[in-house]
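Note that this complex is displayed minus one protein chain, with the remaining chains in position.
Here is chain A:
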């Protein structure tokens, strides 16, 4: 096994053993730093093409290059001209032709590794102060690392995307003044917002086991002054999973709850959403 084969394998092994308890955003930075160390590059960084006006440096080593904004158009043109293949610069082009002059000043050699992902394309740049030969073994190593980097980038982007979605919808659902309770038909998961947790006397909002939610809702229903009416409506409601109800009155001792119960059915999830107003 050649030195470059060993380095490629080392990269795959180390990134596969990544500690999942660490924050996902550091996974990519760790991986880029590892590429830098294994290839003995002097600079390594990611450039993300964020929108039509913005290409931004991230996960840079050295870190002072982070957040530099570049113009994406010349970068896109270069990538298209090279068919999105890895670009090997044994010599850095003159400043007027070097679209990465902000991050590659005074370097001798560099490689640009495009990593196609959706929605934003990225590229990894490695630079060396000393001229590099880029022998065939090295090229093969870089292409292996490129495939693994694409997986890492996709995993990081998806994780961060879902984190943002979760934060946004949690904020929205906790702000709604009604008590919301969602019980998943899978029997393993349920969710309540802040108002729902308070109404049901739960320790806190968020994920809850359906069994706990059902118990708490039964206790709430049993405290109602019109349990017989509630029971009658419930028999009708649960006669079919497609049934729904709104303006269902639960008369409590000190207040009246207006209850809705709606089936939620999508390809990914099915359950019932309870709304207490």
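Annotations for the structure displayed:
Criterion: a contact is a pair of C-beta atoms (placed from the backbone, for glycine too) under 8 Å apart; a residue touches a chain by one contact, two chains touch by 3 or more; residues count from 1.
One rule holds for everything that comes next: contacts and distances are computed from a predicted model.
Candidate names were "Transcriptional regulator", "ABC transporter ATP-binding protein", "Raffinose/stachyose/melibiose transport system permease protein" or "Alpha/beta hydrolase", and the UniProt protein name of the unshown chain is "Alpha/beta hydrolase". Among the residues A:105, A:131 or A:187, only A:105 touches the chain that is left out of the figure.
In the complete assembly, the contact with the undisplayed chain comes from A:54, out of A:54, A:256 or A:270.
When the full complex is taken into account, the listed residue touching the unshown chain is A:70, out of A:8, A:28 or A:70. Touching the omitted chain from chain A are residues 50-54, 56, 64, 67-71, 73, 101-102, 105.
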